[in-house]
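Presenting subunit A:
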Amino acid sequence: MEKKETFKIKRETLKVSEQVKEQLKQFNAIRRHIMEALGDEELTIPQIAEKVGLSNAEAVYYVMSLVKFNKLVPTHMDDMDEFYFYKIKK
Partner candidate 1 sequence: MNVTKNARILVFSTVKISDPAIDMAGLLKLHYSPKVYTISVPCSSAVKPRWILRALAKGFDGVFIAADGTDCPYGESCTEKTGEIVKKTHQLMKESNIDPVRLKMAAICSVCSESFIKHINSFNDTLLKLKTTE
Partner candidate 2 sequence: MPFAGKKLYDALVVGGGIAGIESALNLANNDLNVLLVEKDLTLGGKMIMLSKVFPTLDCSACITTPKISEAARHPNITILTNTQIQHIDKQDKNYFKARIKEKARYVDISNCTGCQLCEEACPVVVPDQYQYNMVGRKAAYIPFSIASPRVASIDIDNCTLCGACEKVCPTGCIDFTQQDKEYDIIAKSVIMATGFNLFDPLKVPRFSYGKAKNVITALQMERLLAPTRPFNHVLRPGDGKMPCNIAYVLCTGSRDLSVGNPICSQICCMYSIKQAQLLMGALPMADVTLYYINIRSFGKGFEEFYEQAKGMGVNFVKGKVGKITEIENGDLLLRYEDINQGKVFEKKHDLVVLSVGVLANDEPQKLIQGWKKDEYSFAFQKDLFYTPSLSSIEGVFLAGTTSGPMDIPDSILSAGSAAMEAIRYVKQTSVDF
Partner candidate 3 sequence: MKQRIGVYICHCGGNISDYVDVEMVREAVAHEKGVAIAKTTVFACADSNQKEMVQDIKDNQLDAVVVASCSPKLHEVTFRAVVERAGLNKYNYVHANIREQVSWPHSDNKAGATQKAIQIVRAAIAKVRLSEAIEPLEVDTTQAVLVIGAGIAGMKAAIALSKMGVKVYLVEREHFIGGRIAQWDVLCLTNETGKELVSRLYNEIVSNKNITLYTGAQLIECKGSMGNFAVKLKLNPRYVKDICNDRASLRKAIDVCPVEVPDEFNFGITKRKAIYHNFPGEYPQAAVIDMNSCTRCGLCAKVCDKIDLDMKVEDLELNVGSILVATGFDPYTPAEGEFGYKVIDNVVTLSQFKRLLAFSEPGKLQWKGKPVKNIAYIYCVGSRQVEGENKYCSRYCCTATINTALKANEKFPELNHFHFTRGIRTYGKQEQLYHNASKSGHVFLQSYEDDPSRVERKGDKTIVRINDILTNRKELEVEADLVVLVIGMVPRSNNSVADILKLPRGRDSFFNEIHMKLRPVETVIDGITIAGTCQGPKNVVESINSALSAAIKSYSFVGKDKLMVEPVVAEVDPNLCKWCDKCTRACPFDAIFKNEQGVAHVNDTVCKGCGMCLPVCPTNAIQLKTFTDNEIESMIDVLANEL
């Protein structure tokens, strides 16, 4: 089936907002930082937050989004049964 390219038609009438572009850039940057921070390691959300320089709440949002999009997976819990560790999904 031939692929349509209707998105190009839409570009003629709709200008993508700068804010949307900016948010996309920011998300990708944070994602890169999180992935780098994890490397081969397993880290908890507060550990990721500290390494990447995010607040804990922000780290929850990004890590959970990456889990949802199949980039990260939770593994086990820490000794205190408080925090899950997360690692990169291979």
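In picking the candidates, the idea was that all candidates are chains of the complex that A comes from, given by their letters.
Here are some notes:
FYI, contacts are C-beta pairs under 8 Å (C-beta built on N, C-alpha and C of every residue); 3 or more make two chains touch, one makes a residue touch a chain; residues count from 1.
Computed from a predicted model, the values in this text were never measured in an experiment.
For subunit A, the touching partner in this complex, chosen from 1, 2 or 3, is 2. Those residues of subunit A lying in contact with candidate 2 across their complex are 1, 3-11, 14, 16-17, 20-21, 23-24, 27-28, 44-46, 49, 56-57, 59-65, 67-69, 74, 77, 81-84.
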